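Left out: one protein chain. Kept in place: all the others.
Our next item is chain A:
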Amino acid sequence: MTNSPDIGRVATSLMVARPRELLRELREGTDRVKALKAIKNQVIGSKFKKNAFVSEGAVEAVLEVLRDATSSANPSEDKMEVVQQQAAIVIGSLSLSDVGLRRLISNEGLPFLLTMLHSADEAVVEAALWAVKMVVQQSTCVPSYFTRPPAREAGSPLPESPAAAAAAATPGPTVAAAGPLSVTPVRLDATAMSAIVRCLAVAGSSAAHTGSGSGMLAAVPRSGRTAAIVALAAALVACCCRRTEERNLAIAAGAPEKMLRLLLGSDRADTQVAALEGLSLMLPYQPSACALALSCPEIYGRLFTLLRDPTPSVRLLAASCAATLCRMPGCEQTEAMQRAALPVLLRLLTQPATRPHVPAVLASLVEASEALQKAAADADAVRLLAGLLAAEAVAAEAETTTARTTGQAVAAPDAAAVSSGVTPYLATCAAADGGVSSSLREGCLRALGSLCLNHDESRKQLLEAKVLRHIVKALEDPSNGVRAAAALCVRALTRCVRTLRGGLLEGGGGELAQLLVDMLTDQELEVQTNAAAAVCNLVLDFSAVKSAVLSAGGLTRLVELTRSPATPLRHHATWALANMLYRADNSVRVQLMEALPWSRLRQLLFDSDPRVVEQALVILRNLCMAGRQQVAAALEWAESDRSGGGGECGGSGGGFASVTGLCTTPAPAHGHGPPDQQPLPATGDKETRYDGILDVLQARIQAAAAAMSVTDVESESAASTPGVSHSPHSEGAASPPSASASAPALAAAAATTAGIFRVTRPEQYLQTVAHATHALYAVANLLTGGATVKDLVASRRPLLAAVAALLYPRAGELALPAVWCAVNLTWPAGGGSGGGGGGGVDRLNRLEQEAVATRCNALLDVRGEERLEELSRQHPSRDVQERARTALEQLRSGAGLAVRTSDTSSPAAVMTALTAQGL
């Protein structure tokens, strides 16, 4: 109709008179209740009238009445409570217009409402609660949860044209004055929140049962004013929980327990649903409330029932609570709840009304369970989520364009932060759109990431869905959560080479590398962690990506991240560095040694987390690559850093101090303090320059060797050495870095405990084995270096003894790297076999042969021959047997003992060794 604007304009002129009259009546008249009621009946439901009254000073006038009513000098004859009740409702209604809300705040009206919450009159309490709820609703721009869904069809949430979006005219009155710019922030303080939370408990029943689960089923009145107050309070608390600060206040005020009681005890549907919503928002942040919930057996039945509720949004909230509780240790029906919640969520995902809020809940449900991830993937969840992600991205683009053309600001980042996390409420009002779409985006990405993390089929589906563009774009999203979730997707995708070839790496991978390096510099920890994991996966298989990551400065960045206090990030960063070195050419090794000083790696080698230690050992193993030059470079690197940290190394010669097992250097400092926290003493010992690396490796090998022997003796030694039965790592951390060999001490402690772990804590045992494997290979690699290194290794009797201890059929997998050590140690230098020591060899060759003999004898000293012989006969692996035979041959010929029996070998070996030393 073309004349409707005219009607509106005429109406405006007519409207002004009435509010003014009514307000005069309120100020001057005798019947204030009548005036208040008249105002109330005009403003309820009409945004237009609210604005008209507010602009005539209605908020101030009503507050004035309230002030009078509560003061002792009450001029009117009306009953104070009735005045308060009606005034509160008028204030609440007027607060639903943003102007009204602003007036209320600027006139400091909120405390009046909050004071009324303590009134003895239930009608006053109810009215005040309602008014506060309106204020909170309006200030969060989130419509009421229950009343909203049926009313929503009334006004379509999406404006039809850009012009319509620009106009302030948003549909229903509850979403009045929408738009991120017009939200008036109202902050409730702790006192206010505790007054509200107090209303959750029915008067008189709160003291009867506190804490114990059995009291949770106390009767909550079904009808009447009390029931209405409880229902209102529950809805208000749920509404407050949508904002972080108020949620924390509500938790502090004890809301979770009271809401739980309502969920289990109330049979009013609206109260239950409000309690459910509040709990779905609070439980993820309050493990103690989860524990309390799980202590009531009724919670399971109630959630199962609510999962079947006819209202989709209720099912969603129930699934959200179930997802949170499933992950708690005390949950008795984890599987049953997961199995019940998953199909519900998958169905909700197909329904437009609930769809935007499902992915976040789905993500949190499947995150913890691989079986669920598979089940969800089988139900076509990947395709659905990808479709949702794409649709959301398109809508967001359109919205941005719209906002730009109409001069509106795009949803502020903090608006998005407000509703990040699980936000199951079904508000689709324009103002919250930024938040909803951001939470939808995050939910989709997170769920997709979880689904793809362990399933190749899902990764394939995700690539087929052609949403890679949106995932990559989300890596630059202003919301931390969205970026983290997108990074999880990328990480999941990098787990499969095949999917990568057709997807992320299209076009060479250079762009991807830059992207990943950017992600490594992200401010959000989770993004960094996922990016490090992605780099870790990529550099293993794609040399192009590896060099691109290098040239984008990824190496330096990863080294920086190894300092992170967050263990997963440190672990992934270390791992990524280790993988960078895998099959890398020399330039990569050189670059890494430049970026990562030995002192830093040494800290990682003594990290509190064994997984970090393992990757640090892999770095060391990959650095000490076979080859004279490489080994020399690695040793040079360790030495140069040491001299930088602890002063010059002197050149004066000394004895083989380490032969005796005494370490001349202290164990490096633990933790993640600055490098070279502990200046190393300048021992002036020429050989100590290698001790840094060798000490570390020796300790790890000794730990494994001791674990083996202790396992053989079984529990005996565990009982005999109670003093050191801590975990090997904490022991290492606790031991003072005294010069008297803390590394062997660490090894001894580890040894004692590792044996116990083999039986009681197999994980720790496996860790010890893994550490030793890398250490053994590193030693084997070092033994391909120059004679100096070889001699140094050979001169370490404890190291050789530990290696020899692993030359043992029962050492299992460790026997192979150990045998490699033996092979390399006894390797005849210069290609000459040196069998009989013919007369045609020159002096240099003879010197070399003597050096070989020294090494071989050192091995004989630690019963290497018997060990190798036993190994060559009894190890289950043919490969090991073969190598053992090779080592044995080399050993015998190197030591010139080809025909000698092992019984007589020892004295001769010592003699040879002495001779060698003398030279």
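Convention: a residue touches a chain if its C-beta (ideal position, glycine included) is under 8 Å from a C-beta of that chain, and two chains touch if they have at least 3 such contacts; residues count from 1.
Definition applied: contacts and distances are computed from a predicted model.
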Practice item. If you had to name the missing chain as UniProt does, which of "Ribonucleases P/MRP protein subunit POP1", "CTLH domain-containing protein", "Electron transfer flavoprotein subunit beta" or "DNA-directed RNA polymerase II subunit RPB3" would it be? Key: "CTLH domain-containing protein"
Revision key, fill the gap. Among listed residues A:Leu23, A:Ala69 or A:Ile89, the absent chain is touched only by A:Ile89
Exercise for review: Have a look at A:Arg268, A:Lys790 or A:Arg883 and name the one touching the chain we're not showing.
Suggested key: A:Arg268
Practice item. Could you tell me which of A:Gly29, A:Gly45, A:Gly627 or A:Pro762 touches the chain that is not displayed? Key: A:Gly45
Practice item. Taking the full complex into account, find the residue in A:Phe112, A:Trp130, A:Tyr300 or A:Tyr765 that is in contact with the omitted chain. Key: A:Trp130
Study note, to complete from the structure: Note that chain A touches the chain not displayed via residues 1, 4-5, 7-8, 10-11, 14-15, 37, 40-41, 44-49, 89, 92-93, 96, 130, 134, 143-144, 147-148, 150-151, 153-155, 169-174, 222-224, 228, 231, 268-271
